[in-house]
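One structure, pasted below without further comment.
One protein chain is absent from this view; the other protein chains keep their places.
We just call them A, B and C in the order they show up, numbering each chain from 1.
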Amino acid sequence: MVSFESDYIAGAHPEVLKRLAETNMESLPGYGADKYSESAKEKIRELIGVKDAVVEFLAGGTQTNAVVISTMLSDYEGVVAAETGHVSSHEAGAIEYTGHEVLLIPQKQGRIEPAVLSAYLESFFSDENHEHMTFPGMVYISHPTEYGTIYTKKELEMLSGLCRRYDIPLFMDGARLGYGLMSRESDLTLQDIARLCDVFYIGGTKVGALCGEAVVFTRGNRPAHFMTSVKRRGALLAKGRLIGVQFDALFTDDLYFDICRHAISMAERMKKIFITHGIPLFIQSPTNQQFVILRNDRMEQLKKKVSFSFWEKFDDDHTVVRFATGWSTTEEDLAVLNEALEEITVPY
Amino acid sequence: MVSFESDYIAGAHPEVLKRLAETNMESLPGYGADKYSESAKEKIRELIGVKDAVVEFLAGGTQTNAVVISTMLSDYEGVVAAETGHVSSHEAGAIEYTGHEVLLIPQKQGRIEPAVLSAYLESFFSDENHEHMTFPGMVYISHPTEYGTIYTKKELEMLSGLCRRYDIPLFMDGARLGYGLMSRESDLTLQDIARLCDVFYIGGTKVGALCGEAVVFTRGNRPAHFMTSVKRRGALLAKGRLIGVQFDALFTDDLYFDICRHAISMAERMKKIFITHGIPLFIQSPTNQQFVILRNDRMEQLKKKVSFSFWEKFDDDHTVVRFATGWSTTEEDLAVLNEALEEITVPY
Amino acid sequence: MVSFESDYIAGAHPEVLKRLAETNMESLPGYGADKYSESAKEKIRELIGVKDAVVEFLAGGTQTNAVVISTMLSDYEGVVAAETGHVSSHEAGAIEYTGHEVLLIPQKQGRIEPAVLSAYLESFFSDENHEHMTFPGMVYISHPTEYGTIYTKKELEMLSGLCRRYDIPLFMDGARLGYGLMSRESDLTLQDIARLCDVFYIGGTKVGALCGEAVVFTRGNRPAHFMTSVKRRGALLAKGRLIGVQFDALFTDDLYFDICRHAISMAERMKKIFITHGIPLFIQSPTNQQFVILRNDRMEQLKKKVSFSFWEKFDDDHTVVRFATGWSTTEEDLAVLNEALEEITVPY
Partner (left out) sequence: MVSFESDYIAGAHPEVLKRLAETNMESLPGYGADKYSESAKEKIRELIGVKDAVVEFLAGGTQTNAVVISTMLSDYEGVVAAETGHVSSHEAGAIEYTGHEVLLIPQKQGRIEPAVLSAYLESFFSDENHEHMTFPGMVYISHPTEYGTIYTKKELEMLSGLCRRYDIPLFMDGARLGYGLMSRESDLTLQDIARLCDVFYIGGTKVGALCGEAVVFTRGNRPAHFMTSVKRRGALLAKGRLIGVQFDALFTDDLYFDICRHAISMAERMKKIFITHGIPLFIQSPTNQQFVILRNDRMEQLKKKVSFSFWEKFDDDHTVVRFATGWSTTEEDLAVLNEALEEITVPY
């Protein structure tokens, strides 16, 4: 069955797989000390325009969030996140597992509004005594957010400015970063992100890799003995080449961005298909995840033709569901969706 | 340069890579719910002869040790391990990171002797009051050990009997399990291990996979909601297929065991080469890791020809080093080693 | 200066101190194995009417919350609490320090409404798959709440019923339990609480002791080897008698309840004084903590005469402050407050 369940339904992008095969027989040092990891890091550094940025590879998104947050926070600090943030709700308490609190603040369509953050930080740091409370020690944002929405350059500048005023790092979860960058509505570049964030990651798992995320420390702020901290969290791969080779492929000949452009293009066509069939969008997402509201009976019918993800209950009769595109989404897939929708939206 | 640094210097065994490529375009559910993961689990269950064993995949050895140990121990318990155990010394405190103590006991060539374990457990559980001490809640052994040595069936039966007498699980770290099983000196089968251990894992990373370990819970003892516990430790791969497909390949047509037999055969020839050149063995290892004692000046010479791993200082003039074989080790590699040794062992 | 800052401004109630002095020279076993600890436990068991309840002493409220919650939760579980719960906001992340998430739900005047809890639990447990989320494994309520409000018997029965339906324990933080029980508005008895909660504690620190809280496990549910778990959290006092003797005194001749009745009586007079002076109550609290809204300029004036606690900003010109009574509050203290308020509420 045609699947829009997620952007990680298929294996690796063929170019990525090809590079794994081509380099497979080489003897390489372990734990990320191989030449492909180094090459990938160098390509990323050049792309973001920060020569002395430090790039580190990890295997998955939740792991990356937990490692970055727990190694950068001080003992008495927690991480500020939107109530809908991935770290707040869908990581099974991975941040708390490291001993740190996620400090929840309200959100709008998945985004933290600068005014909300400003009020929160001002209140915390201006009052006399908060020693019985967890200190905000980092701000976590996801871009695109869990609802597919994106920050504008102005918003990111404001968030970054706030973080710098209070001297706490801004961390961007970029599990789907490329889809945000390639969105037609985005006015943010990768260089902007590197300039405005203190640490961020470029997701691979959801953008054509089998696994892997590239964390970028932009300001000489990689925690000391980071490899040891990664090791003790069980996150160090013996064959670090697995991620290094994949990122080296993703950042060769613009592959990473091509993948994202393709997925965005597919998502835009998909959006039109929904609109044509009168399916209401739950949210205006300019990226590769589309959230629509389905009548429950129609949802059940549709499930028989294409697969997608349950998101949340809308009301007793309707459900919010997610359709995602990725490198493997084809025109044929969309045609199947179109046809399936036609069947279920016949007046009855 | 020819490398004997470890058994994870190369990529995946070609058959494993082939299966990844063949299945790459398929749409599959994430998080290990794919059919290849299920197929691999079924093959392992059949092989070990425990129909209701539960198999779970994780990415690497340290991660597996930390997940298994921390989810199976009670709050007041620690894990008993040899002083030389991987969890004791080379995982950067990964077990302690989960909040649990590693209770060190003496070892012999990497092995825990049944008499030593017996004395330890008897002393702990027979005395009146140990409430100010960490309770031994699991026994961890590695097989082969960190020194390449293996347990006999009789020893494993004794260790298993002790664990069952005190009602604590026996956990076998099988990062290199196949090399132990295929050793000519081994009288243990995989079925024996499944019968005698309460939980063990079959290592993939060091036996031909890009990454991946298969944990086997043999007695209905997988911790409840294990996936959630894995997720919160950052150890759940979105594309679980990556490991499932690899293990499915490893356990098709005896590949896993062929790989190990090859590596053992190469190790045996290597051992002869060392003996021929008068290089003393540090330990009598019947598996794929060989530890030899090199004079420091010769070690420096040898380094220019082949690569290997520093293990430990022997005395001021000598060093213990490790040579490992794997699926990618060839006769040509051994010939290079032989030649290199000839050069350095010319009397001078 | 007369202080209404908290209910822990003074030392121990004189009767408590007297017992400490009387028993001071006796040789007693350590770690809570002394006869006074046993006597106090027995008195509590009788009072609550649960013969086989298990009582344990700990030193303070945050410690008790962390120990109870972290020893009773499973690895994949978190504790449900009101956004205003002490564990949610004023314990500096003590629960998260143990590796567990606090699952926040909305509150009303500090209370969790049964309907809100019901909706939350139903949603979590009825939907297909929540394995990427922290499981609710306990419900935490404080009684009286952080706003001095109390649950009715009916509410507590409903909360208890919900917890039992989903088989998760209900934990009552009773740091100020006696003030709730002695409130004129309360229809709950200590026996009700023991019957409806799975675990709760009777606070000593805020009710006349120098330190100490008595945790009551009502249903054979004390975690195994609890003393060891307490020890490893650094919460085991060598001279356990310190808490045992104090609780033995508090539960002799109704002292605990006399203390609370006195404080409630003082709080009621205080409330009248506020009303008489036209000072608006922020909340209708029937217990020993009173929250009032002060104009900022008047608050500054008042500070010069009596001390109290900042609670939260009300608006730009007003602040919510807390006045607490305790065993040491006297009529003279209230007279000073009355006089001080007269001065500042003169029309100006």
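Operating definition for what follows: contacts are C-beta pairs under 8 Å (C-beta built on N, C-alpha and C of every residue); 3 or more make two chains touch, one makes a residue touch a chain.
Just so we're clear, the structure is a prediction, and the values are computed from it rather than from any experiment.
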| item | value |
| --- | --- |
| Contact partner of the left-out chain, one of B:Thr134, B:Thr205, B:Thr228 or B:Gln246 | B:Thr134 |
| Candidate in contact with the missing chain, chosen from B:Gly11, B:Gly32, B:Gly60 or B:Gly78 | B:Gly78 |
| Hidden-chain contact residue, picked from the options B:Lys41, B:His100, B:Arg176 or B:Arg322 | B:His100 |
| Which residue of B:Lys18, B:His90, B:Lys108 or B:Arg184 touches the chain not shown here | B:His90 |
| Where the unshown chain meets subunit B, residue by residue | 76, 78, 89-93, 96-102, 104, 123, 127-128, 131-134, 310, 313 |
| Interface with the unshown chain - residue positions in subunit A | 70-71, 74-76, 99, 131-135, 223-225, 227-229, 231-232 |
| Chain not shown, touching residues in subunit C | 1-3, 5-6, 8-12, 14, 17, 20-21, 23-30, 59-67, 91-94, 96-97, 205-206, 210-211, 228-229, 231-239, 241-242, 328 |
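Definition applied: only the chains that are shown with their structure count from here on.
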| item | value |
| --- | --- |
| Reference subunit C; chain at largest CA-centroid distance | B |
| Distance-to-centre winner among chains (Cα means, whole assembly as reference) | A |
| Approximate Å spacing (C-alpha centroids) for the pair subunit A, subunit B | 34 |
| Chain centre separation (subunit A, subunit C; CA means) in Å | 42 |
| Centroid distance [mean C-alpha coordinates] between subunit C and subunit B, Å | 51 |
| Sites on subunit A at which at least two other chains make contact | 91-93, 96-97 |
